[in-house]
Each structure stands twice: as structure tokens, then as C-alpha cells.
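Report on the following structure.
What follows is part of the complex, with its chains left where they were.
Chains here go by letter, A, B, C and D, matching the order in which they are written, and residues are numbered from 1 within each.
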């Protein structure tokens, strides 16, 4: 159980490409910390700096209570799953997994046991004698994962460790990893691009964009109270609908176009302010009559069924919005529909994209029971 | 389509092989000839005679020399592999200041014709009391800029992720060297080993200098002992000896190939 | 306050980096130690001695007898014999280096295919490295023999003009080059084959799927990916060519009319036959710097183009 | 086999010597006798060791003469030096000047050993200022070797080899056989080897270097570019131009192969090479004297080969033992064996009276010719051979001149160049002498 602290960390590649800028962050001991962000935003770079594989251009890194900015990786006592696996081509799966275990003071039998245990857990038991080259992509990834898990280091870094696995195995792995992390009290820093992973596993998560922190917090808080448009659109699939509107002081309405406006909301705007209305697709409902507040008329553009749910793209005048319903209820394109935006689910962002009610929205419904 | 291709490849292979092998085949033929036949310019011996082989073994203690050569070559090979791989490892995986300059310094030693160093080295070795010893025959060749260069080129192709993964595993550099770098570079180690072995095997002047008796003398001296300067040389015998000398090296190469192939099968990166 | 803090941090960073650098340096040297020690004793020390001797006239026992400053160098640089040797060496390098590498590469490419019996061919092609310079020179001496040599016999068989291979200055250097190339092939082949096999197969898979042809792959994948190996083998072959000695000694003794009197042979002659160690040393020094220069150029140009993983 | 045994014994012996003193005096003998000669020499040594239980001679092959000398230079004058080293004739002056050797004259005087029993021409080569420096051992001279069958075919008398330059040229022309524009058989050939040039020079009584071939006092200038030298070059040049001369380069085996394969009908060879030529040829082989220019009195030949030198600073006991061995080698019986088995001359003419030699001469009458030629030689500084320390280098220059000659160079000019280079080499050598 070790804490990881980043202070004013900056990373520049080749003294020019800024990959990570001015990161301040404390990851608590035993925390499951997830890093998400678009491709190329600097997630791997951050992980590699924590591991000591990239030099830190500026700033200070502390692991446990010690400054580790310049500590060599082998002294940091951590394990890592590399995005591209980094398996030893000349070693068998078993040897790959057991690699380095002797440095933990394990004897041969313990190493073998540990190795078999982990292999069992990751479904690799029957591949122990193979070389990496003889494995499928997902199997290789599991070997990489197994190696990190087997070392049972107090800090573990994982870079998209499940990206090549199928949903079922992935679900299984998720629970195994989570379980293990709790059992061993590991501090786990986990990069993923899979929202389900992020949402279900993270104690806290961080959203990164262009090397800058966008928001850090509990997954649900971030889902419900995105700090800005980027986060709002990044988290959640399909993403939150963002509709531009103008506040009309006279009518106290948010005008989307001449015919469409929101009338009911609890936020004060400045006159003629440009506002972005945000609402998640699953929060929009199809309304039978259009006299309920915040009901807008639109035309179905496209509708598709994804097994257990239906996604419908509705044109609201100049803008489009996605509606997500559970069940399989296909609409035909061109059909006229009315959609309503429940007041409690609406988010507002200013023209810079920052949330206008990040603080206000505390009371969001999280019903227990 | 495939058949046409393999026919072309095979015929190219055969042509190249016969061109390259011709001198060796000729040597083999000469080794079965009598002196007159050699000088009369025959290609095929009139009657195959093993007389030359018999007298080759008789004139010079070939077997004893072969054993010496084998030991000396083996020691040099191992010494070179150890010393060169350590150095190459430093040049590739330890980012120390001045390493490029140091590397050029190493390389510069390759440019020194060894004839220039021979006499001073002979004096050094005799001062060390290494005359007539395996040490005198081997130690001066342990450090090999060429080998360092060869291994450096190969180490450079090892993905850096493997280094990183090893560091993360908490292993130190030396363990990385032993457990990852060396096994992965099997191919070049075998190449360098073959090179070291064969060059040592083929050395003549140095062993001649630092040995004074048959005890540690090597096979190339034996070859030379079969030739005379003013008096006619029995070329059939010499060629028989050449064949005897080539044979172990060819066997070694063949075994090395097999080993190499096997190493490539499972050592190949990616 | 924050600014001060970062400044302090940066100073600390620098110190830490320096410390790490120092440690790396120390460890690096540790790994190099065996090499440095041995090279020091067996190469640098004699080399320094060579430098020293090169400014002396030596007596016949090889001891410095009279200090002459740069006289030895001055003499060499104006001596037509030495200049001729130099020219012959350059010519020899040009004849042998590219052809050795190209032939070896051709063979390596040929045997890089997965075919039945390829192992045998691989052994055969690398076999020339198993034959000592002395033995191969003797073999070729027989082949080149003006009266009974197989080469001429074969040429006659095909009604081609025959040559006085080793007796004619123009053909002698070519004959020596042929011998050298033959001897070089084995090792260059082995190294290049190793390099070829280290190229990840998936790159070719991708290229095959793309539908690119053999030559395109050769020039766009094989050669670039092989560049470290090519770079290595060309450097080594170059250096070796400059140091060719054995085959000259046996085949031509530098003749006819000095056509094959390569620098190293001339050094050998001066040092071990003529007992003029001072002059020989000066030649060594000149050759040494000349080669350093060439290799340096090659590194500057080469390492940039060479692609490492 | 027996070779194996010999070597085993040798190494054992040397081991014992290096370790504890078993009462035997060890004499290390560096030699350059490879090939068939090695077992012959080793056999002689073995017999000596058997006869002398207190001495053990250890023959060590040290490569070519040059290679052995290179090594000797580093150990000369130290206790690592061998007791005896065999060195080629052109190294004589170098050895004398080196200061590492003990002239055998000392022991000759001590023992009142009669050196007059030796072949005078051989002895005198190694005698400088009246002092015998080294012990002659393997000696040879050049002879003209010719193909008797070819002579017959060309209508020449197979028992009358050419004697003069003009005879040589004429016979050569007659022996040259063309088929189409290719020459099937050349008349004459000579190895591009300085030794033959020196011999042709001596045959005319000319000096190679000044001061009576360096025997009166230290030579300072080359003399071989005089009219006699030019004559030799002209001869070769003319034959080369008229197509009867075959240039085979500088390798002994090449020229022998040319002869044996019938490509060349006459050539100059070393007397020591004759046996095997006779053995290997399918035709009958004749031997004749070295040709001389028309109208000149032939002076004879210079001895070639090598002699044995004794090291200084190895202790009296060893020197004494070495001397013992040298004497043994010079004995008629050993010389007879050596002569018959190696083809080298016997330095002690008494050997020629022994049965085995007579038999051998019956089998190889050509050998007799060589012996006679040596006996007919007039002993002058010209036929005693030149004494210069840079002989190997000078030889090389002459070889280059020969090679250039065959490329169409001018004889006088080429010789002058070679002389100039030799002068420089001598000048430096003399300058640096202590």
C-alpha cells in the first residue's frame, strides 16, 4: 500500500512535443485509480513516468513517502502491464509469468505455485509451455497481465490490459482484478478506454485531454456532474447530447430555434447568453403529448436496435439528438415524434464549455432502494 | 507458380553452390592425387589413393595439433563472447556519458593492422611467462572490437520494452543481460562464436611465435610444416591435411547452422 | 514562493540526474573493464610504441637508433612506391568490398526461403569462412596456375581467352580480389542471413497482403531493416580489406611490379624482411589515420541512415 | 605413426628439461625444414640423441626463415634464444651484425676441427674475414633442368643442354611449339626470384655489391647494374620478346608445374628440387650447368640454402652441446643420408663416396651434374656470394625489376632503379648500425 503523488509534472518528448503538462495528483494507498482520455492524450506517458521509464521533464514524483523522480524503475517496486505486452519472445508463457519473481525472494516451488495460480485465474493454464509467438492476441495480453499480477507488487500499473479480450472474459477479468486489488491492498493505476471498466472498477478516475487534467473524481460524480463539455461528451455512450441555445431574458426561455425552446429549468442566466444544453440520451423520453414542459417536436432521422436497447437519432430543427431507450422499439425514419427533456437531468455549459452548475447539481437522483 | 519459383531458386542455389564449392572440391581431388598428377594439372585423380592422408598423419602429429587447435579456439571463442558481450551491452543499454567516443575508440582498434602489434605483444606475452601456454595463445584475443561491434548492432534491435519490463520486474542490469539480452541474441552470439572460433583456428603466425614445441602448437602450424620452401612440396599431402583441417570447421558450421535455426525459431523477436 | 519551489526542485532534479549519470558512467566502465584492460595491453600499448618508433630510424634489431622527426612520413608521402601501394589498396578495396557484400546478400536472400535442404546450402555457403587464409590462398594459387590451373583449363574448354592471372599486373589484382571475395563470402553471408532472419515476419505479411512485389519489398523493407547488419558488415569488410595480408603473401608477394603491394603487405615487408621498423611504423600510423577517417565518415553518414528497432 | 612418436618424445623431453634437470643438456634447434625434410631432419636428430645420452637436441620448426628470424630478433641475446638457429644464406650478414651469435670458429679452433674436409665453395660462403661464422648445412645451387623428350622432338641432342646464352636462345626457340596462336610449349623459363639473377651474375664473375661483394669491407653500393647484369636482363628480355620465354611468376610450384606439365621445356631450378621433378615427370629429365654469356669463361655458382648459427649467451655447456650436434651433422655418414634424402649437397664431399650416395646418383644422374658444377666453381668473391644485411630487400627489388622487364621495361633503367633502392636500404642499415 503506497501512495503516489505527482507534483507539477510535465513531460516533453524530444524537448518539443508536450505530452503531459502540469499534472498535480495524489493517488491514495490502496486506491483503484483509473485514467481515461482520448487516444494520444498522454495516459501511457503518465504511467511510464510513474514507472520511471520516461524521464520527468519537470516536477516531482513521490511514491510512498519518498521522492522518486529519479529513482530507477527497478527500485520502485511496482509492476506494469504494457500496452504492447512486452513479452519475452524466448521464454515460455510460464517463464514469462515467473520472470523476476525470484527478486521477491520466492523459492522455486513458490514461484511455480504462484505462476500456476495466476495462469489458472487468467485461463492460461493450458498454454504454459508455449512461446508467445504461438498465442493469440488476447492470450498474449493475458500473459502480460499474469506477469504483473504474479509479482504482487504494492503498486501496479496497467495500460489497457483488457483491450484485446472479449466481453465475457473481460467481465471476468474485471472482477478478478478488482478482487485481487482489494485482497492485496494494491494501489492500482489503470489506463483504459473502456467506459464500463472505468465506471465499474474505479475508486476514482481522471479524465485527461491533451496532457491536461479535465476532471478527477468518483466515476458517478463525473458521470453526473461533468466539469465541462469535453468530459460530458467523453463519458457515456452514446455521448451526452449538446444543443446550443440562447437565453432569452424576456420570455425566460432557452431558445434552440424559433420553434423550440426549453421553458422549465432552475438556473439563472445572463441576458442573451450563449448556452449549451446537455442531456444524456437515456434521459430523453418520447412524450405522447407535447404539453408537458420542455417537450420539443422532431423528426426521426435514424433508429437502430442494439440487442436490448434502441438508439434513435432525432432531428430537432437545426440540431440532432440521440435518444436511448431500453427494449427494441424501432422508429421509421421521417416519423414525427415529440421528445421531452426532464428538468432534473439537464446540464448547462457556457460558451467555453465549462459547466454552469457543477456545484449546484448535488441533488441528482441516486435512489437507493 | 510455386513450382516454377522453387525450380528457379533451386537452380540458382545449385549454380552458386558449385561456384563456391569448386575450389574446395578441387582441393579434395588433389588430396587423392600423387605428386605427378598434381603438377600435370589433372582435375580428377587417376586412382583414388588415401596415401596422402596416411602420410599427412604420419609427418605431423595432426591429431594432437587438432586437439590443441580445438582447445585454443574454444577458449578464445568463449573469452571473446564474454568480453565482447559485456562491452556491447554497456554500449547499448547503459546510457553513460562519452559512450560514443568510447565506442569510436574501440572501433579504432579494429583499424590497427595486427602485424603492427605482433612484436610488442610477443614481448609482453613472454614477459608474462606465457610462452608455450594456452594463455599466451588465447588471452590477447579476448577483447575484440569487432565482436563488440557485431553484438552492439544486434543488441540495438532488441525492443526497449523488454528492457523496461525487466526493470519493472525489479531485476538489475546484469540480470537483464544474462536472462534476456543474451538468449535473444543467440543468433549473433553463434555468428560471433563461429567467427572467433574459426579465426583462431586459422591463426598461424601468432601461435608460431608464442610456442616453441608441439605441446600447444596448433593445426595451422602443422599445415605449414608440410610445405617446404625450396624443395618440392607434396601438394597432395598438404591438400589432404587441408581437408582434414576444414572438416571439423565444416562440421561446426553445420551444427552451428542447426543451432542457429533452432535459436531463430523460438528466439525471433515478435 | 511557488516559483522558488520549482527552481529548487529543478536544481534537485539536476543533481539527481548528475548522480544517475555518474552511476551509469561507473557501471558502464565496469562492463567495459575487461575489454579496456585487454585492449590497453595488447593494442593501445603496442600502438603507442608504434607511434614512438615512427619518428625514428631503427637498427636492424628494431631498436630506435636515430631520431628523425617526421622524416619517415615525409619520405613515404613522396615515395612513389608507397603512393602506389596506397593506390593499389584503394583499388583492391573497391574491387572486393562491394562485390563481397552484394554476392553474400544475394546468397543470403536466396537461402532465406523456407525450402527443403536449405540447411545444407546454408552450410555450404558459409563454408568458405572455415578455410584459413593460408589454405585458401594455396588452393587458389593452384587454380590460377598459368600452365595447369583449372581456371585456364575451364576457359579453354569454353574457348575463351586465358589469362596469366598472377603474372600480369592488371589481372593480378583482380585475381587476388577474386580470392578475397571468395574468402569473404562465407562470413558476410552468415551475418547477413542472421540479419535477414531477425526481420519480423509480420512486416512481410503486411507487404504481401498489400500486394507489393519482390523488389519493392527488397528495397522498402529488407534493405532498410537490414541496414544495421549491412552497415556492420560493410564496415568490417572495409577494414579487413585494408588489412589484407595473407593472400598477397602467398599468391603474389606484392608483385608483379608491385601491382598487389597493398599497404599492409608493404608494412610487413618493411618490418619483417627489410628490418626497417621505423618506416613500417610510420606506414602503420598513416594507414591507421586513413582508416579512422574513412570509418568516421562512414559512421557519420551510415549511422544516420541505419534504422534500429 | 612414427612422426607422432617423435613429437611425443620431443614434447615430453622439453617438458622434462624445463622442469628438473635430468642431467641432459638441452639444445633447442630452430629450423625451417618443412615438408618431406622435416621427418628426415628429425630422424637425424633422433639418432644423435640416441648416441649422446647427455645431450638432447630439440628440433623446433619455426616457419619460414623470415618467420624464424622475426622471432629470433625478439629473443636473440636472451636466455630464451635457441641454441641453434637455421638461417638462409642471405641472412648471413644480418646475423653477423646482430651481435646475438657465437661464431663457430671458436669451437673449430678449440677442437682443431678440420674444416678443410668441407666443400670449399660451401664453407667459404659462410667465412668472413677468415672467420667461420656459421655451420653450413643445407646447400644448393641452380641448375638448368630440361625435358629430354622435348629435345628429341625438336631435333636437339638430349644429352647436350645449351651452355651459352646464344645456345640457350636458339634451343629455346626450337623448343617453342605453337598451336594456332597459342603456345603449347615454351622454350625456357626462369622463376622471378633474385637468387637466379645473382647466380647468373656470379657465373660471369661479376659482383652484386661493391667492395668485392662486401667481403673486402662493408658494402655501400649495388654493383649488379653493371654490363653483366644488363646482359642477363637482355637475355631474358630477348627471349621474352621472341616468345620462347614463359613468365610463371615467383612461385616455385608454378614453375615446376609448368615444366612437369610440358608447358616449358627448360628452366632453372634449385639442385635440391631435382629428385621430385624426376619422380613427377612422365618424360626423362636432364640437368645442365648454368648458361653463361658467349665468349666468357664460366666462373661457377654461388651456394644457396641455409646454415646453422649458434647463439651467444646461452652458457658454455649448451654451446658445447650444440657444437657437438653441428659436428655430427657435418659427418660424412649424416651428410650422405641428408644428401640422398633431401637433394641438398653434402657439405662433406666424403659423403659422395658412400654406397647410398652412389646408388642415389645412379638413380638420379642429374644430381651428379649439380655436384660437378659445384666442384667446377672457381672460388672468388663473386662466387662466394655478396654480403649485405639488406639482402632480402634487395632481392625483392630485383624481382620487381624482372617483373617490369617482362612488361616491356628497359633493362638498364630497371636495373638502375633496383640498384638505387638497394643503395638506400644499405645506407640506412649502415647508418643505424651501432
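By definition in this document, a residue touches a chain if its C-beta (ideal position, glycine included) is under 8 Å from a C-beta of that chain, and two chains touch if they have at least 3 such contacts.
Nothing here was measured: the structure is a model prediction, and the numbers come from that model.
When all copies in the structure file are counted, the labelled protein chains give the formula A x2, B x1, C x1, D x1.
The rule we apply is simple: only the chains that are shown with their structure count from here on.
Chain pair with the most C-beta contact pairs: B-C.
Relative to chain C, the chain whose mean Cα position lies farthest away is A.
Taking the mean of the C-alpha atoms as each chain's centre, chain B and chain C sit 16 Å apart. The distance from the centre of chain A to the centre of chain C, with each centre set as the mean of the Cα atoms, comes to 56 Å.
Counting only residues that touch two or more partner chains, chain A has 72. Shared interface positions of chain B, defined as residues touching 2 or more other chains, are 38-41, 119, 159, 204, 224, 235, 268-270.
Going by the touch rule set out above, the chain pairs that meet are A-B, A-C, B-C, B-D, C-D. Across the complex, chain B is touched by residues 1-4, 7-8, 10-11, 14-15, 28, 32-39, 58, 60-65, 67, 70-71, 73-75, 80, 82, 140, 252-253, 256-257, 260-261, 270, 272-273, 275-277, 279-282, 304-305, 342-343 of chain D.
Taken in their complex, chain C has these residues touching chain A: 6, 9-10, 12-13, 16-17, 19-20. Partner chain C is touched in their complex by these residues of chain D: 66-67, 69-70, 73, 76, 94, 97-98, 192, 246-251, 253-254, 257-258, 261, 263-264, 389-390, 392-393, 396, 399-400, 403-404, 406-407, 425, 428-429, 431-434.
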